[in-house]
Structures are given as C-alpha cells and as structure tokens.
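With one protein chain removed, the remaining protein chains of the complex are shown where they sit.
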Amino acid sequence: MAAISLEHVGKRFTGGIAAVTDVSLQIAHGELLVLVGPSGSGKSTVLRLIAGLDAPTSGRIVIEGEDVTEIPPQQRDLAMVFQSYALYPHKTVRENLAFGLQMRRIDAARIEERVREVASTLGIETLLDRRPAALSGGQRQRVALGRAMVRSPRAFLLDEPLSNLDPVLRIEMRTELTLLHRRLGATMVYVTHDQEEAMTLGSRIAVMRDGALEQVAAPMELYDRPVNTFVASFIGSPAMNIWPGAMIASDWEKLLVGIRPHDIELTSAGAGDAAGRVEILEPLGPTTLVHVALDAVPPSRARVVVQANSRLAIGDRIGLSLRRDHLHFFDETTGRRVRFDEARPRTDDLRRDRQSK
Amino acid sequence: MSWRLLRPWAIAMLVGVTLFPLYWAAVASFTPESQLFGQSALAPTRLVFDHYRAVFNERSLGTAVLNSLVVAGVTTLLCVPIGALCAYALARVPFRGRTLVLTSVLAISMFPQISIVSPLYLLLRELRLIDTYTGLVLPYLTFAMPLTIWLLVGFFRQLPREIEEAALMDGAGQLRTLWAIVLPLSWPGLGTTAILTFLYCWNEFLFALCFTLGPERYTVPVAIALFRGQYQVPWGQILAGALIATLPVALLVFVAQRRIVAGLTSGAIKG
Partner (left out) sequence: MRRGEARRGWLMALPALAVIALIALGPVLWAVWESLYLHDLRMPWLGRRLIGLRNYVEALSNPRFWEAIGHTVAFAAVSVTLEIVLGLALAVAVDSMTRGRGVVRTAMLLPWAVPTVVVGLVWRFMFETPTGLIWFADPLAAWVPIVLADVWKTTPFVAVLLLAGLQNIERSLYEAAQMDGATAWRQFTGITLPLLKPALLVALVFRTVDAFRVFDVIYVMTGGGPGTATEPIAMYTFSVLLENLRFGYGSALSVMIFGVTFLLALVAIRLMGRGALVEPAP
C-alpha cells in the first residue's frame, strides 16, 4: 500500500484555468519524492491538494489506503513546511512547536519533552524562548521544520522550503535535509523549481509541466533517459543541446538530436561531426562553458563544457565531436524520445555526408 | 525647479487654512460675548471661561457628554466582536453567497439615513424606546455594523494566508484558528475599527435628533445644535460646546492617526 496515492487528480480554478490535469502518482513509505518544474507547472497546487488546503475538481487522494479527498486538512495528519515558513509571529519558538500538539490534547509535560527532543535534533534549543522576528532566515527554517516534525505526522509536505535562503545556506540545509530524511525515515513530498535540488535530494523525481506529469523516475534515469525534449533540457545543467537532426546527418532528418555539454569533445575545425566558431567563454572554475556558433542553417549554438586549462580564444574555429554512446534522439513533431538503435546511423555515413556538403 | 522651493510654504499654507477655522473657534470660545464680532474678533483683549461655565452649569452639556459616551461606547462594544466574526467568515471562509453578502453590506452602508427614520421612529415608539439609550444604540448599529464589517474584511484579507493555513495543518479548526492565531495578530485592526466606529457614533446627528426628546438624553451634537438664546444666538457658548465636542475626537486622531489612515484605506481600496 502506498503512503500517498493520487488517482487522476485534476484541479480547475474558477475562470477555467486548469492548474492540474490528470495526475496519478504513488508515493511509497519513507520515500522522498520531489515535484519539480518551472513556475506555473502545477507542482505547488498538487502539494496543496495533498495537504487538503485546496480541493481537487476531479480524482481522489488516498493516504494509507484511506480516501481523504473530502477530509479537511486539520484531520489528515500531515505536516507542511511553507515557503515563507508561516511561523506564528506572536508566539515564541517553543509555543510554535507546541501548538500542533496542543490541538491533540496531549498533556503539557509530554509536549515539553517532545519539543525539547525536536529542538535538540535541529540544534535550536537555545532559541526556544525567542520570537520569530528575532531569528535569522536559517533559524526560522529550522523552526518551521521542527513544527512539522514535532507531531510525527504520516508525511511531510515541503513547499520550496529552501528558496528564501542565500545560496551557501541553501546547500548546507540541503545536506541537513537529506540526513534528516534518512534519520527519520519519513515519507516526504518536496516541491522545488531548482533541478539541482531535485536531483540531489530526491529518491524519485516527478517532472511537471503545465499541470501534467512529464516523467516520474529516479534521478539518473531522468538524466540518462529523458522521455521528451522538455525533461531533457530541464534536467541537467548546463542544459542539453538539442538540434534538428538534419544538421548532423541527412538521414536524421525527422529527428531532433540531443547531446549534453559534457559529452562533446572539441577538435580541430576539419575533424568532428560539426564545426563552428567560439563565441563566448564562461569560466566556471574547474571547467569552462564554451558557447559555439555553429556553421549551420538555420543558425544554432552549441554549449560545450571543457577543462579550464584548454587554450581557447574567442573567434577560434573548432570542430565538435559527439560521443556516440551519449546521443539522444527525439521525434521532431512530438518531442518524445525515439529508440536509439532504430535511428543510429553508421559512423562512416556521417563523415561521408559532411564532406559532400 | 521653483516648485521645490515653494512646496514647504504651500504646504504650510494648506495646513494653516485647514486649521484656521478651528483656531478661530477655539479663540472665540474664550472671548467675552461682547468682543465676538467686534474689531478685535481674532485677538481679544482678555480670555474668559464664562462660556464654558455656562455650558456646563446652565445647559447641562455634561449630561450630553455622558450620553454620547454611553451610546458610542455600547455600540462599539457590541459591533466589534459580532462584526469581527462576520468579517472573518466573509474574508476567509469560502461559502456560496459570500459575494452577495459583501455587496449587500456595502450597499446598506450607503442607505440614506433619513429613509430609515420614519419606520424606526414608529418601531421605537411601539417599543417605548424613544428617548432612551437603547433607542439610540439600535439605530446606530444599522450603520456601525456595516462599517465595522467593511473595515475588518479589508484588514483580515491583508493577513498572510499562510499563517492560517499553517494552523489548519497543525490541526486547528476554523474557529480555533480565529481565536488563537488571527485575533492576537489583529489588535491593530480591531483597535482602529473600534476607534472609527466610536467616532462615527460620537459625531452622529440625525438619529440622535429624531429619537431623543429632551436635554436628558441629548447627545453632544444635538445639544449644541439646539442651544438657543433668548434674544440672540449664544455664539460663545455654542463654540465652547463645539470645542468640547471636538476634544475627544482630536485626541483620538492625534493618538491613532497612522492606524486610522491604514484602516480607512485598507477597507476602501483593495491592494
């Protein structure tokens, strides 16, 4: 039995805007499932539907076998960490943590005990008597987490909890969240727009676009076998290069070919599968991101990642050699992935084609 | 360019023009009757308390002040809790017909008061409530209640929704959320609403004029409007009464001007 199950869930707002369309998802116990997608993709709406803060216009939401679609959020025994933390400003940290337990009529001694336990897990014991206004962003975030943890809910729902933190803190908290998840073994549903966060945190990732699920899979599966051009360019940074197939070889005409910047080698201008001119060099530290203007019609660019010590200058003419085993093919019209071997030409053909152009 | 130099003077002038009538009235209330209209009208040779004494001793303005305080106070005390409950439901609970109710409440606050005088008069007469405190509080609720609701709806909407949602997730029901989370955060809004409601009742004239019969139950506006002199209009006393009527109001404005502005504008304009 899944911990949380969404069955053909849809949400249409008054005015006809469909925020979520036919989403079906099974979340296993102890799993950390990440909902990722651009803004407007419906991921936060799905989270709110699970929480019960909004009601679906179609479909069912089932938690541990129980249909909760009609049940209000107070009774679902879920905990939510809001993007803005939503701490009670007029209560101290201790009171913030205790509130949920007070709703359950648990006696004061047990509440105090539990509050201390959670506070020490998160390292906020010294903050218990302060008010949220006196806390830093990172501290507030921990209190928000603590408020969720204190009730030992059936599942945690996290709505972009790290996006209000500065980048350094964000990465630090990311690690802590991973350790926390491992320690608690709790079921978590995590929403973010940051694909890197998704890849590092999730045991499984659900990519959403325009209210629908594009692909649900483990991180490396999404990276190695994206199911369409959207997922291919969304996951992985810098983004995958996607070109019309005809640019590389004539019998790739009806296809789009994709190759990640890390999987391209630069050679001299004559050799390689494509040629072009170096336009922009972005030093990233250990590597450099090279933007190449390709000799192709219509004009295209290539993103290539090279070692930082390669001696390249703007204006240099170079060749691009694509690693065969890392090519992705997609149908030109639908954008869907096409099986590799069907489309795979022989290496010689490529060179022969280019020379004849 | 030159506007910037003129500006402080222009504004000073504006403030001056605004306050001038009040200043004149204040000075006049301390001016002996004989000098009120003479050449030294604005700069009298001596200041007297005669008018104030007369107003309290001969015209029982003190009673009127008490009446105003009681009526305004009771109306406010009734309006704010009941209105807050209604306003919270209108602001946060999505129930069908909500828009209709909001529109109606707004429409009622635009009723012409005179239109309700006739039936209210007959009703109060039936219930023998003419010339009583209850007989004023009830009609005042007609207009104070929509005002309260309107102000508080605007205020509640400005509270960040997520805090209430967090309370829901924590297991609190709607009423519990209102009591434990929303109300403690609403003191500024409730305070402002109370002040504005009190102001409205204190300043009200028509109903007080129609539903009271004598100086025993007159409120302050009615009392001073009906000051009659034997031979001429007793301006000194009228102005003294006017100053007394304005005093609590001025105090409230000084103390709460920022809140008042916030309350008025959050209720009237969305966003």
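Chains here go by letter, A and B, matching the order in which they are written, and residues are numbered from 1 within each.
Here is the rule we use: a residue touches a chain if its C-beta (ideal position, glycine included) is under 8 Å from a C-beta of that chain, and two chains touch if they have at least 3 such contacts.
None of the values given here were measured: they were computed from a predicted structure.
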item: Contacting the left-out chain in the complete assembly, out of B:105, B:151 or B:180; value: B:105
item: Subunit B residues that touch the omitted chain in the full complex; value: 3, 7, 10-11, 14-15, 18-19, 21-22, 24-25, 28, 37, 41, 82-83, 85-90, 93-99, 101-103, 105-108, 110-123, 138-139, 141-142, 145-146, 149, 157, 174-175, 199, 202-203, 205-206, 209-210, 220-222, 224-225, 233, 235, 238-239, 242, 245-246, 249-250, 252-254, 257-258, 260-261, 264-265, 268-271
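In this section, only the chains that are shown with their structure count from here on.
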item: Mean-CA-position distance for subunit B and subunit A (Å); value: 55
item: Subunit B contact footprint on subunit A (complex, rising order); value: 51-53, 72-75, 78-80, 82-84, 86-90, 99-100, 103-104, 147, 151
item: Residues of subunit B that touch subunit A when the two form their complex; value: 160, 162-163, 165-173, 176, 180-181, 184-185
